[in-house]
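The other protein chains are all here in position, but one chain of the complex has been omitted.
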């Protein structure tokens, strides 16, 4: 890095405060997901009169089964976020392990791992997940696992390239020469220094996972027993919500997905921009 | 030369693995493709079932099936589809042209719009109006394609009655085709633009802090000249890569649009083949997509070599 | 003699590219030199001649293609990796990029404590030792809670030295230890290095392309060019060699 | 640059408005009358033997027989038919007034050709191949005689589904199952298929110029196929379409009211011959226990299911399975919702909650945890049934799978419960009255083939061995009593099929098999004044 830019950079402060918006929205939904049991007016499985438009006792009316849509929506936050977080944790852990191993040890290991990653990247993922979801029968946990196991490559690539950037940094060489073990170097020296690429990637993966879950559910391949937003949308469209202009039925889950994905992407992109990392490539 | 042969080897391995996956995954699935050849209420004797099975080579042992499969791949013969009544390759070709008609304009428009808006926004990243634009684009990016399609279908086709609700065309005239394609292409363009916008914006923000940009300014170039003569080219490299890498992703966007607008393209073909467990069509489609994805990547590699002299020199 | 020195014996290093390729890049060929306790060997040569590679080989971070590294008589590539690690403990290195040689995400305190832990020192003993060493390298403990980018390049280099003192090496490789520093700071660090050598009887290998610095610091000088040694001798001879060569515009200026 | 961008955006907006408006203005051609049918039944290939194209070609290639409004089988292409020699010989008298759309006359030769062609080339007509001895043409009577090797009582019913083909066209086609033709399928009905366009998803039928019968006011029939019900509903509401058609199905109940509110549509309600039922894996405990089945039949709230799933277009069913629209329907006891009785019956049958965890156990002490296998369209009913069973202490897990997986899993009997439907044809197949869904000797996509009770099989065989309507009635009653006593499947509701049609036309005719899509409809259609 040139000294010139370094010098100027020291003075520059980031004016990006977009992620404040993102964090606010996200925390709101996180709160909803955690507190769904307390704040939701009804148990989402209780049946009232079906197809009631919004009124004072059902703010968003009821659906075809007579479930209170607002309660479904609030509980849906929990389900959708668990899918997103779960998948993203799996993908991120896998991606980080593969990325670091590949970037740190280089050589044959790197060649093989990166070849696998490249191949994974080229596989059309949504169609593949549709097939696999159909194959293994829709099940909430399974969809989460599948997304997790298919979404790691971009993380792996970013982590690898960041690892490669710092693996030859003097501080790594110097701890190496001091006699620290590889395990220590990876966990204590490299990992904290690539946090800034992992965290935004993690956020973006949650967004991507929720997005995919909704799409899969829309095709009717979701888990019907879990009231995720995607499933709510699926039923709203299947049971004539759009046709009958029941906006209170199909818009809220749709907008919730958009809002959460939006907030996560906002956080992710803001962090990435701050660290000047573009989406996921070397 | 070494880099190039390594790249080629990697692409070949990628194709091999993808092809093999295409062979393995459908066979792991429950559901006998034979049963799907028949209508719901029709009865069929076990002999005729067996006959069909033999005809489709499903009675052979898996290794033999696998060999036959590769034999087919090399002859560009992806088998025969009993659902769609024809050789898979010709079915795919006939569907593919429509999907390409949807994809190519969208990719082009979105590449132009997205990279222009994204790069300007990246350069003026602290301006409030561009921050607002970023929020809008991000909102589009966060909207699942099927949701966007349904809402657009409802507003523009139904409420405003501006566009037809389904299909590629009605009478077949050019204007008619345009009319039918306008909304799907617009949705695809909006979706891809938002994506390109975000990539380009990030990329420009990264590039603009580099020294050559400061130097270009010091040479007396105006902001716009700096952006379009210097930053733009460098910043569009990641966009190119991602465009190629996410070919499958882009195609799945088309899948949902095709389903919602009842368009008989590749996306719908895959969906239908999937629901009816039409192995040959599934292989064929995945293979074509994979080949396209790999070709797209190879093409981008090639472009990279032209655009970025550092790559061709490291070869 | 062998037992109180590090000997580089006929070391060559080449890199091959690709899995099936036969292409080699020879970085070093037949390098032999000796680092003796209490003395400084200066290694000089233009950039890109393999000085850093040689340092890495001596440090055991890379394996030579041929030749031996003998640390106090032990050939480090002919023993078990545990034994090698024990031998290698005797050699440590100071890097050119002073700021970059400390983990930017850790405070100075964390970096030093970790090293103390590695040495098996308990918290109490570790702390007093660290404080003592900081004082020794001319730093006060108020930099403890700072991050590397919050202190100057000279201070960073002092911390790096303190950390090396913690692990008690016998030989230290100094890879351009002052080239990123301002002149005034450079002088300070050089003084510190000299003092430390006197106190600890360190054997130094000083890598630099700065001739006056080499002349000022070294007892013996090795000149490396294009991967081979073109001169080896004591500093006086080197000055003569240099002034001779300088007419042919060989290395640098004064 | 801002300016440049806004110009780009503005011009895009302009183009969109222009493109939008230009096509808006295309005037309707008023000289010809076109009926536009919207259908969710899509065609995968322009192949005559595609399931859905086969249905659409019922008005172009007439079948020998057809079913009238009341479910009675009458002649169609054949003016009349008769069976003799113990139902081994069937004689069909062909209407001499029929001409193919290329001008050639329809002859008994065409019928002979078609029957043999089906037997030899079409896999699903395997039953013909198995039994066919000969087809003889009797030119002087303009008739064909079909001779079977064994008696086949259902011949007249079967021939309601086989479209007769023109010999001079098809004899050169060796592989009909894979034959693709886009334009001009020669037909002999009032209309012929003039074009199958998969790109625009439209099947066009034009008037047969050589049709000698009653002339239709309709010149062209267009069948517009849709992949989603939403798009279809929107086009209907737009008034782009004239009528809805789904084979063996109803317009989605949830969308009806909105459509009627547009004022453009009226509906035909017709009791569905098919129904929705809870199927059980009779080979597994505890479903194999008739007492258990009987007990859970009291646990189901039929009225609520009908209300939620069929939105009031369904009615609570009888224990006899068969809906009232079928011939020889017998009034059996109503299925009843009585939670207390269900619990009591379960208790009496030995299913008790011994360990107090809220879940009943089978007699061998295992918790009853059932797996309900569902296709996506039955998930809501499944949720309801799950809830009902939970109330009597039975745990159910829902597994929703796509239809192919459903077929393969139910064929392997990997389920305890399932919810599925019967189609009108399905109710008629095998020994009729829904027996085809249960008889373990059969296979097929939609059937459960899970019942091997000799008593049941005997009744089926009885039915299959007679064409005598007196005997048939007795056997039909036997079958319905058997259902009522043994409950191999529990009907959830009987429903009505709703077909919305544009008020611009009147004269729709509905038959139990193919709904409004039949020659009568198109010959009788009148423009409403």
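Every chain is named by a letter (A, B, C and D) in the order it is written, and numbering of its residues begins at 1.
Keep this in mind: contacts are C-beta pairs under 8 Å (C-beta built on N, C-alpha and C of every residue); 3 or more make two chains touch, one makes a residue touch a chain.
The working rule: contacts and distances are computed from a predicted model.
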Missing subunit (named according to UniProt) among the choices "Nickel import system ATP-binding protein NikD", "2-Ketoisovalerate:ferredoxin oxidoreductase (VOR),delta subunit", "pyruvate synthase" or "Probable glycine dehydrogenase (decarboxylating) subunit 1": "Nickel import system ATP-binding protein NikD"
Residue in contact with the excluded chain [from B:136, B:211 or B:291]: B:211
Residue of C:100, C:154, C:169 or C:227 in touch with the missing chain, whole complex considered: C:154
For chain B, the residues touching the chain missing from this view: 126, 210-212, 214-222, 225, 229-230, 233-234, 307-310, 313
Chain not shown, touching residues in chain C: 46-47, 150-155, 182-188, 190-191, 209-213, 216, 249, 251-254
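As a working rule, only the chains that are shown with their structure count from here on.
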Between A-D and B-D, the pair with more C-beta contacts: B-D
Rounded Å distance between chain A and chain C, as computed from the means of their C-alpha atoms: 46
Separation of mean Cα positions, chain C and chain B [Å, integer]: 54
For chain B, residues contacting two or more additional chains: 29-30, 150, 154, 259, 274
Shared-contact residues (touching 2 or more other chains) in chain A: 134-135, 237, 242
Chain D residues touching chain A - in the complex, by the definition given at the top: 228-230, 233-234, 237, 252, 254-255, 257-258, 304, 307-308, 374, 376-377, 379-380, 382-384, 387, 397-402, 405
Parts of chain B lying in touch with chain A, wherever the complex brings them together: 10, 13-14, 17-18, 21, 25-26, 28-30, 125-126, 131, 134-135, 138-139, 141-147, 150-151, 154, 198-199, 201-203, 205-206, 209-211, 214, 238, 241-242, 245, 247-249, 251-252, 255-256, 259, 270-271, 274, 282, 286, 289-290, 293-294, 297
Residue ranges of chain D touching chain B (in the complex, touch as defined): 1, 5, 8, 16-17, 19-24, 44-47, 50-51, 54, 123-124, 126-127, 130, 177-180, 198-202, 224-228, 230-231, 234-235, 237-238, 240, 402-405, 407-409, 411, 423, 425-426, 429, 436, 442-446
